[in-house]
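Note that this complex is displayed minus one protein chain, with the remaining chains in position.
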Amino acid sequence: MPDKTTPLLALEDLHQTFKTKRGDVPAVAGVNLEVHAGKVLCLVGESGCGKTTTARAAAGLTPYTGGKIRFRGDDLATLDKAGRQTFRESVQYIHQDPYASLNPVRTIVASITAGLRKHKHVKNRAQAREAAVKLLEQVELTPGESYLDKYPHQLSGGQRQRVAVARALAMNPKLLIADESTSMLDVSIRVSLLNTLGRLRDDLGVGFMFITHDLAVAKYFAWGGEIAVMYLGKVVEQGPTPQIINDPQHPYTKALISAVCEPDPKLARAKKTLTLRSSEIPSLTDLPKGCAFHPRCPAFEPGTCDVDVPPLEVLEGARRLACPVIARDHSEQPEPAVRSSQ
Amino acid sequence: MADDQPIMSVRDLQINYRTGKRSEVVAVRGIDFDLYPGQSMALVGESGCGKTTLGLGLLKLLPRMGYVPQGEIVFRRKDGNTANILTMDKEELRRFRWSEAAMVFQGAMNAFNPVQRIGDHFTDTLQDHANSKQRWTKKDIAERSEELLRMVRLEPGRVLPSFPHELSGGMKQRALIALALALNPQVLVLDEPTTALDLLTQRSIVEELHRLRAELGFSMIFITHDLGLAAELADRVSTMYAGRIIETGTADDIFYNPKHPYTEGLIKAVLPVAGDLPELASIPGSPPSLATLPAGCAFNPRCSYAQDDCRSTTPPLEPLVDRESDLSHRTACLHSHRINFSREVIASA
Partner (left out) sequence: MSSVDVASRPQRTASLVWRGLTRSPSGFIGACIALAVMAFAFIGPLVIDSTNPSNGDKIWTGPSAEHWLGTNHQGKDTLIKLIMGGAEPLLVGFMAAFIAVGVAAVVGSLAGYLRGPVDTVALQITDIALTVPGIVLMLVITAMYRQISATTVGIIIGLTTWPVLMRSIRAQVMSLREREFIEAAKLQNLGTLRIVFTEILPNMAGYIFINFILAINNAIYALVGMYLLGLLPSTADNWGLMIQESWATSAYKDPDAFLYIFMPLAMIIIFQIGLVTMTRSLEQALNPRLREH
């Protein structure tokens, strides 16, 4: 029976292995994540880390090859038709490319209200148009009426992305999975869309699984939520955003944070680069033994890191870490002054 | 080389595109700047502002639809003489390009010929742009290619015999930079050198460029929409909007004391990863179409400081702080004195 603490979506030991000519590609290799209503979970990582694959599996777009996905406690695989419909309505997915996710030959109102009309949530054209206007206003496209009969090519990238969000909102979702929703937009528009999504999160209590490679975007959108850092198919570190950003523990996270080009010349000049042992990224079909990061890791310890795959374990509080070396050193140190996090 | 003389001087440059049988659009106009030896200059702007057009135009690499109706780009060559790139004939241009100034194009992934090995690309470039005095033997080419690749920390034995698809994005970008530096140009123009690269790879390319600049001393113009990259690599930054440079100054000027509403808007729209959470603001509206620019200042419809005079006059680029070596802080805004950049912290780390 789902209660207040049951996560909206829970990924349990999720695996997604693709079969290719070169062998099995374990794009996602054992991911455990939870998303709660009204909260944000940000998945960050570089290309090939599995974050998009995880998001698509979580959205039910691609069948996964191992593990479980639970929606409000129920295993997705055991849902009946009505259950699947509820899941489909509750968990929506927003694509990265606003130019590709809208049908070029359908008007905005047709695209947004297709679902409403199919499932008979509106009785006629007039009601559909009314509903569309309300949805457009929720994503701050006003006046809604002026957008209804336009075609996607008449809108800018930012507007198209908002229409995609409005379409997702038509299903009254509890969770939005957004895959790099802002990376194809100009910098000045990005903020605006993130603020709109933030308002949906705060006012409507919509949960978010937000995928991005841009740490600044992750920091801004998920400040009150959590970040999970992925590397080659696994989560290597997870925790509240302010802590992860300002006190990263995993060597990969540390490398990522120090690699960011800060839009601040003083910070840029003060930056100390973290050198990795190697710049070669292993192929997913030929992963190193043990921890996948060990060939590049400055904290590498032979015998520990190249034998077993480190599990994601609790470090302290809400933080989890997949690095036995750092975890051991961390527990041996005296507790630093407690940081207050928002 | 006298450091008090600019290596490249651009005056009143305008670039048009022919968009139809009888229509054309002005992509870039009124560009004035001097680039001094060893300087690194960022051309910053969002899509459609004309920065890539300007970058291509600086080396006369515009596509067929583009042409330069007015302006001059005067370059001071290695031998001390000056020449206007726009008046060079084909042969002069061929000798000029790559040996005096070179370009690293956008989309490193696709800049290589997919059916040619990397080594062949180097051979072609070295031979194409050799002047009559230099005769490259096979041995010379091999030596120089290896030297160049080692300079960007690539393994020549691994990279030279490979085809482009066998290299990663970061390796291709480094190889392109090495190729551009093949004949020791004085100026390197890079268009979005780190877009589409992963974070860690981006960082390694940025470090590479720092190092190469320190070693070889070339001047650099790089085009980007990424303010972080500008803050990292640039001594000076020029922001572009609707085909014009609307503010220029040192990196500190632009990031800490912007004096154009658009620049201020851009800076307020990005945030550093480290530290507190500052307030972020977007710029309302969207960039104008180059074919139908607003009257007066092109930014005025979106500007919160706009007054009546902004709608009737196009503000010229005026200096606020005069400095040498074209590091002056200049802005094209009639009301720049009203802009006081500050940022509130929403939440502390």
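So that you can tell them apart, the chains are marked A and B in the order they are listed, and the count of residues begins at 1 in each.
Just so we're on the same page, contacts are C-beta pairs under 8 Å (C-beta built on N, C-alpha and C of every residue); 3 or more make two chains touch, one makes a residue touch a chain.
Keep in mind that what you see is a predicted model, and the values were worked out from it rather than measured.
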Touch with the omitted chain, as defined above, among A:A164, A:A178 or A:V191: A:A164
Of A:G83, A:G115 or A:G198, the one touching the omitted chain in the full complex: A:G115
Candidates A:E12, A:E34, A:D74 or A:D97 - the one touching the absent chain: A:D97
Residue, one of A:K68, A:R88 or A:H330, that touches the chain absent here: A:R88
Touch list for subunit A against the chain that is not drawn: 59, 61, 85, 88-89, 92-93, 95, 97, 99-106, 111, 114-115, 118-119, 151, 153-154, 156-157, 164, 167-168, 170-171
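We take it that only the chains that are shown with their structure count from here on.
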Touching residues on subunit A, where the partner in the complex is subunit B: 46-47, 156, 158, 186-192, 194-195, 213, 215-216, 219-220, 223, 242, 245-246, 255-268, 273, 276, 279, 281, 339, 341-342
Subunit B - residues contacting subunit A, complex: 46-47, 168, 170, 194, 198-204, 206-207, 225-232, 251-252, 255-256, 265-267, 269-275, 277, 280-284, 286, 347-349
